[in-house]
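With one protein chain held back, the other chains of the complex are shown just where they sit.
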Amino acid sequence: MHTLIQSLATEGAAATEGGHAAYAWLLIALPALGAAILLLGGKRTNKFGPALATGLSWASFAVGAVIFVTMLGLGAEERAAHAELWNWIPAGQFQLSAGLLVDQLSMSFVLLITFVGSLIHVYSLGYMEHDPDKRRFFAYLNLFVASMLVLVLADSYLLLFVGWEGVGLASYLLIGFWNHNPAYATAANKAFFVNRVGDLGLSIAIMMMFATFGKVDFASVNAGVDGASTTQLTAIGLLLLVGACGKSAQFPLQSWLGDAMAGPTPVSALIHAATMVTAGVYLVVRSHAIFEGAPNAQLAVAIVGAITLLYGAIVGCAKDDIKKALAASTMSQIGYMMLAAGLGPIGYAFAIFHLLTHGFFKAGMFLGAGSVMHGMNDQVDMRRFGRLSGAMKVTWVTFGLGWLAILGIPPFAGFWSKDKIIESAFAVGGTRGWILGLATLIGAGITAFYMSRLFFMTFHGKEKRWTDGQHPHESPATMTVPMIVLSIGSGLLGMILAFAGFAQWLHPVFGGEEHEEHTNWPLMAITLLVVAAGLLLAYWRYWREEVPKRAPEGNLLTQAARADLYQDAINEGLFMRPGIHLTRALVFTDTKGVDATAGGLAATIGGFSSRLRRLQNGYVRSYALTMLTGVVAVLGVLWVMN
Amino acid sequence: MSNAPGTGEAVLFWILGPLAVLGSLGLIFAKKAVHAALGMALTMIILGIFYIAQDAHFLGVIQVFVYTGAVMMLFLFVLMLVGVDSSDGLLETLKGQRLATAVLVLGLGGLLTAALGSVTYPEPAGVKSINEETGNVSAMAELIFGRYVWVFEVTSALLITAALGAMVLAHRERLGKGRNQRDWSKRRVLRGEYVAGLPAPGVYARHNAVDTPALLPDGTPTPLSVSRVLTARDQVTTPERYVEAEDRIAGQIEEDSSR
C-alpha cells in the first residue's frame, strides 16, 4: 500500500484506499436500483414509480453531499480516495480491477449530476404528467444518472467506457422516447453513427493504453506517461480527442446535437446541456497527464475547442428553433471548455469551473424553453413567440438570469468562469495565445448577440407574433421550482465558487505548481465591451425593430449559418459522396441495407459488404470455388514466403 | 534388403498409373452417371492392383472387394432407382465459374507439385519385413484392434448415425390404414366408376408391356392403363407404332381379300 501511495504521490494527489470513498458505490447503486425496479416491476410500479425514481435520485445527491462534506473536512492531500469494488480480471498478464475514484474532480461532477439530475426529475414530474408511459421515462432517467455517475467515478478508462456506453444507450432511449415523428429516425441514426465514430476512437485509445502501459487505470496510466514515447502519447491523445468530440459534439463530429433536440425537453436539459455532452471535457481533463506528454495532441484539443466555439456561435445566430439555438450555444460553450482544457495546467480548473456554471444556467434555460413550449402548444419557432414576459413571469425571470449568466455579465455565473477562460487563453502568450484569445473574445461577442436575440425574440419585442388561438400560461410548480433553483445557481454559483477558491480546490488533482491568479483588468473591460456591443446589436435588431414572422432570405452568412454552415453538405461531400460513388461502382446487388444518411464510412462499408455479398450467391459450386481460392491463396502466400 | 521397386513394378506403375488418373478424371467429367461410375471402378481396381504389386495382398483384395464390389454395387443400385438415362443439366450458369475453377485447380496442382517435388524422399519402408515376420494381415489386425481400436469402435457410431439418418430422411411411415383389394373394389362399386377395374396396359397381343398404354375402342390410348410412376418418369411409350403396324396389316388383309 505504501509503495502505491508513493508512486501516486509523484503525480500530485495520492488516493487513499477506502475512507470516504467506501460508500461511493451507493451513489451509483441508488439510481440503478430505481431503474431496475421500474423496468422490471412493470406496470405495478406505474403509480409510485416516478416519485420513487425522483426520491432515489435525491438520495444519491444526499450521499454525494455527505461525501463532499467529509472531504471538505480533510486536508487537501487526503481528499482523493479510492475504493476497490471487485477484482474484475484477476488472472493473466493484464490485471484489471474495477474501482471508484473519489477526488475533487469526480466529486464536482457527482454533485452537478445528482443535483441537476434530481431537479430535472422533479421538473419531469410536471412536464411528463400526462404521458401514459412516464414510468419508463423515469426508469431511463435513473439509468442515465447511474451511467453518468459510473463514467465520472470510474477509476480506470475501462470502467469509464462502461459509463460512456451506458450514457449513450440511456440517451438514445430518452431521445427516442417520442419517436412518433418519422423524420426523427434519420436524426437518431445520425446521432447514433457519429457517436459510434467517437466510441471507436475511445476504444482504440484504451487498447493502445493497454499496449503501451499494460494497464488502464488512471493511476497507472498517469504513472506510466513518463516511460512512454511522445508518438504513442500523441496517438492516444488524438484518439481520446476523437472520443471526446463524438460525445461532446465538437468539430468535426458536431452534427448530431442539433438533431437530437427532437427528444423531450427535460432530456435536452439533462443530457445535452448539463451532463453527457460534457463527458468529453471530463475525459480530456482526466487524461491531463497524457495530453501534457503530447503537446501536439493538446494543441489539437484547443484548436477543436476554438473552431467549435465559433462554429456554434455563428450557427446559433441564425437558428429560429429555440431548442436548436440553445443546442448551438451548448456546442459553443463546450468549445470554450475544450479550449480551456487544451491550454494545459492553467486551463483545467477553469474548464471544469465553466462546465459547472454552464451546467446550471444552460439546464435552466432549457427548462425555461420547455416551459415556453409547454405554454405555447409545443411551438418551437421563436418567430412565433414575442412578449412572453407578461404571460410567463417566472419563466421570464429565471430565463433572464440564465441569459445574464451566459453573457458573462458580472456578477452572474458566466462572468466568473468564461472570463477566466478568455484570460487564460491570452495568458498562454505568443501567437497561439493571441489566436485562441481572440477566438474566445469574438465568441463572447457573438454569444452575447445570439443569446440576446433568443431572449428578446422570445420574451420581448415590438409585438406578439403568436399563432392564433395561443394562450400562453405559466407552468405548474413542479416545473417552475426547479427552474427557480437553477436560476439561483446561474446567478450565484460563479461567485460562490470563485470566492471559495474552486481552482485551488481542484488543484491537487492535476498536480504541478499552483498558478498565481491575477485578474487582467483591461482584458475584462474589453470583454465586457464586446459583450455589450453584441447585446446592443441584438436589442436594436430584435427588440426595437419588428421581427418578421417568416425568416428573411438574409445574406450569405446567415444562410450558411442557418444551414449549420453546410455541415451536412460538407459531410456529404467529404465522406458520403465518395462512399456512395464507391458503392455504386462496386455494388452489384441492392444497397437497401445501407442507410446512406448514416454517413460515408457506413456507405463505404455497406458498399464493400454488398459487393462481398455477391459471392454469397447460394450455389454450392461457387462456395466450393471460394474455398478452393482460399486454399490456393494461403498455400501460395506461404510458398512465396518460405 | 532394398525396398526400391523392381523393374516390373515400375512398368506396371507407369502403365496403370495414367489409367487410374484417367479413370478418376472420367468420374468427374463423364456426362452419364454410368460412365462416371465405371471410371471410378477402373481407378479403384487399379489401386487394388497397386497394393497387390507392393506385397500388400490383403489390402489389395479388400480394396477390390469393398470398392468395386460393395460400393460400386450401391452406386449402380442408386443409378437404377434414379434411371440410367437421367443426367443433370450441364449448362454452367455462373459466369467465369469454369475458368476460375480450371485456373485454381491448376494452381493448387502446381503448388502441391512444386512442394512435393522438392522433397527428397527417404528409403521407402515397404511391407516386406512385416510380411516376413507376422504377415500383413495379422499386422493390420493388431493395429485395428490394438492401437486404433478406439477409432474402429467409434466408426460404428458413424454407421449407426448413417442408418438412423437414412430412416429419418427417407422412410415414410404409413399414416392410417391402407386400403386392401376388398376396399378398393367396394369403393369402385360405390362410386360407380371403373366397376370392372382399370384397363390393363398393352396393345392386343402385339405388345403387352406395362409401359404401353392400352387403346380405347376409338383407337386413342388411355393413360389410366399405365402406372402413374411411369408417367411421371416420362417412360411411357406411345402405342402409335403398334397401331400403325396394325393398320398396315389390316390394309394388307383388305388388299389381299379384295384382290
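Residue numbering begins at 1 within each chain, and the chains themselves are lettered A and B in the order written.
Please note the rule applied: a contact is a pair of C-beta atoms (placed from the backbone, for glycine too) under 8 Å apart; a residue touches a chain by one contact, two chains touch by 3 or more.
The definition used in the following text is that contacts and distances are computed from a predicted model.
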Listed names "Cell division protein FtsL", "ABC transporter substrate-binding protein", "NADH-quinone oxidoreductase subunit N" or "Carbamoyl phosphate synthase arginine-specific large chain", matching UniProt entry of the absent chain: "NADH-quinone oxidoreductase subunit N"
Which displayed chains the unshown chain touches: A, B
Contacting the left-out chain in the complete assembly, out of A:E78, A:D131, A:E165 or A:D321: A:E165
Touch criterion as defined above, residue of A:W25, A:F48, A:W88 or A:Y539 at the omitted chain: A:W88
Residue among A:L111, A:I442 or A:I605 that touches the chain left out of view: A:I605
Chain B residues that touch the omitted chain in the full complex: 111-112, 115-122, 125-126, 129-130, 133-134, 138-139, 141-142, 145-151, 154-155, 157-158, 160-162, 164-165, 167-173, 175-176
Chain not shown, touching residues in chain A: 39, 86-94, 96, 158-159, 161-162, 165, 169, 172-173, 176, 179-180, 182, 185, 188-189, 192-193, 196, 199-200, 203-204, 207, 210-211, 591-594, 602, 605-606, 608-610, 612-613, 615-616, 618, 620, 622-624, 626-627, 629-631, 633-635, 637-639, 641-642
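Heads up, the rule we're going with is that only the chains that are shown with their structure count from here on.
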Touch list for chain B against partner chain A, complex: 94, 97, 100-101, 104-105, 107-108, 111-112, 114-115
Chain A - residues contacting chain B, complex: 617, 619, 621-622, 625, 628-629, 631-632, 635-636, 639
